[in-house]
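The complex appears here minus one protein chain, its other protein chains still in place.
What follows is chain A.
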Amino acid sequence: MKTHKAKRVVITIEAIMQKRLTDALESAGVTGYSILDVIGGSGRSGPWTSEGQISRASGMVQVICIIREERLDTLIDAAFDVVDKHIGVVTITDVEVLRAERF
């Protein structure tokens, strides 16, 4: 089966920033993404877990976008304006998709 090259961008960010990030992505024309809850982890600030957090303010989410390579810079510019000073990780990986017209 023929596959097509695409980019998978994963932005792990504080839940409180989720709406700001997705608004920025949509403003930049990136309307396709998935959001996953992150249940815990460990980083520069030490280990943390979503269990027992008093509000979503201290939780984390992952926003995942799969886009064509030529749109990557637009997405990164839009995302960076939001995530610049905040806790989080942005990763970009090469992926292959089956139905290119969907991305």
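Heads up, the rule we're going with is that contacts are C-beta pairs under 8 Å (C-beta built on N, C-alpha and C of every residue); 3 or more make two chains touch, one makes a residue touch a chain; residues count from 1.
Definition applied: contacts and distances are computed from a predicted model.
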item	value
Name under which UniProt lists the unshown chain, selected from "Ion-translocating oxidoreductase complex subunit D", "ABC transporter ATP-binding protein", "Sodium-dependent bicarbonate transport family permease" or "Glutamyl-tRNA(Gln) amidotransferase subunit A"	"Sodium-dependent bicarbonate transport family permease"
Option from A:M17, A:V30, A:V61 or A:L75 whose C-beta touches the chain left out	A:M17
Absent-chain contact - pick from A:V10, A:A28, A:I66 or A:I87	A:I87
Residue ranges of chain A at the interface with the undisplayed chain	14, 16-17, 20, 45-46, 51-55, 57-58, 85-87
